[in-house]
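Structure incoming, see below.
A single protein chain has been removed from this complex, and every other one stays in its place.
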Amino acid sequence: MGGCSDAELVALVAEQHRDALAELYRRHGGWLLARLHHRCADDGIAAEALQDTFVAVWRVAGSYRGSGEVGGWLWGICIRRLIGLLRKRRPEPVAGGDWGLDPVASAEDLVLAGTEHGDLAGALRSLSPELRAVVQATALDGLTTREAGQLLGIPAGTVKTRMMRARVELRGALA
Amino acid sequence: MDPIVSTRGLAKDYGRSPALRSIDLELGPGITGFLGPNGAGKTTLLRILATALEPSAGSVRILGHDPTDPRARIEIRRRLGYVPQELGLYATFSAFDFVDYVAILKEHVDRRARHDEVRRVLDEVDLGDVRSKAIRKLSGGMRRRVALAQALLGDPPLLVLDEPTVGLDPEQRVRFRQLVSRHAERRCVVLSTHVTEDVEALCDRVVVLHDGAVVFDATPAELAALAAGRVWVADLADDGAHVSWRTGEGRYRMVGEPPPDADLIAPTVQDGYLLLGGGIAEGSAA
Partner (left out) sequence: MSWHVDVASADRYVARRLDPNGSASVEAHLVSCAACRERVGAAVDSDVLEAVWRGVTDAVDQPALGWLEHTLSRLGCSDANARMVSATTRARWSYLLAVGVSIALAISASQSSYERLFAMFLIAAPLGPLAATAGAFGRWSDPAAELLSTVPTSSLRILLVRTAAAVVPALALTAISLPWIADRGWLAVAWLLPSLALALGAVALSSWTSIERAALGLGVVWVGAPMVLRLRVPELLETFSGPVQIASLGAVAVAVAVTVLRRTEFEWSEG
């Protein structure tokens, strides 16, 4: 089991092998939880999202098409589970406002895959926190505008307008 | 120490044909193997010990109770694990679901504790990995392990296993023996088998049944000893031998009355058992 690749593990999970699920959890449970903590200040909700994630993995392992990293696929399931839980506790997204959950302040800079320092990161740092959060949610976490709105507690329309403003400012900063 | 199982004059008839005639036995902790040809009464006896069958005559005491008394029977069943000869599993259930169902019927009421127990027994038989698979997707050896797992629920002091190694490959057979000997330390395990190597490797005691009666009841070493001085090898088969067969090395192994200059070898349990069947042995050490 230890010698299998992540993709092989997922294939085994699809064939209902429990040991494979356990190994997948052993490899990925930790960092997924840490990342969840960076999106949601409530530890209980984060733990619940992680649990729901692996229960979901058991059921949908067959749908992993082998494209892209398993880690990315897992995070995709994870963040959507988190959004689902947050939505249950916060039925209507409201513009701005502090709901005791603080996803915006957690990762203020955006780093696109591979790029660590440089102009782009600096330009992003020049954006205001709300704009940065929106860019992070859609680009780094790969969420749709609606999902980003649910995560951040703002309407989808606000997400769109902030994205447009962010793009304008970035273009200006990079020019 | 009180015997865990004792029978006196135990008999069972099906209509007019007797399946068991006046069996007297006392079994304590440890592993007892029942040998005998088909129709000897092994399954009938084991079914009676498992409280699946009612005796026709004689007395039986299992775990200190009389199984013909309804209330006592339930007490016995609470401390009994049974694997019948025909596996009888539900093909569409997962291994976990099936063992969980049996656990419910064995009065494991609390769901959380029950699930922990189901996981424990499935891990014991090495089926933890595939416990969510439907039984129809499991191999024959795995299905046998599911049946064994349900018998281990609740850690019963008495285990009754009817031909438990049928269909197991040698590796699975060894694993089974390890599992059973681990379990048998303070408990009574009763099993029936055709495989004399199982008896040799596993049992503290062997009882040979023939035509519904006990013809031998002692240790496997003593059963082998019946054939002492009566097993030899030669290059050609001897017609006077009771039984002979060709070994892998191209020689013949014979059991019976050896000629004067025969190349004698150490007897196995199988040799003793074969001799017993032929009635050549001096009589059973009962």
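Labels for the chains are A and B, by order of writing; each one numbers its residues from 1.
Heads up, the rule we're going with is that a residue touches a chain if its C-beta (ideal position, glycine included) is under 8 Å from a C-beta of that chain, and two chains touch if they have at least 3 such contacts.
For clarity, every value in this text was computed on a predicted model and none was experimentally measured.
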Which of B:Ser59, B:Thr92 or B:Ser139 contacts the chain that the document leaves out: B:Thr92
Contact residue for the chain not shown (choose from B:Ile23, B:Leu45, B:Val60 or B:Val102): B:Val102
Residue of B:Ser6, B:Ser22 or B:Ser132 touching the missing chain in the full complex: B:Ser132
For subunit A, residues in touch with the removed chain: 6, 18, 21-22, 25, 27-31, 33-35, 37-38, 43, 47, 50-51, 54-55, 58, 69, 71-72, 75, 106-114, 116-117, 121, 125, 136, 140
Residues of subunit B in contact with the chain not shown: 14, 47, 50-54, 70, 73-74, 77-78, 80, 82-84, 86-94, 96-97, 100-102, 104-107, 109, 111-112, 115, 118-119, 131-132, 147, 150
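One rule holds for everything that comes next: only the chains that are shown with their structure count from here on.
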Centre-to-centre distance between subunit B and subunit A (centres being mean Cα positions), rounded to whole Å: 58
Parts of subunit A lying in touch with subunit B, wherever the complex brings them together: 15-20
Partner subunit A, residues of subunit B touching it in the complex: 128-133
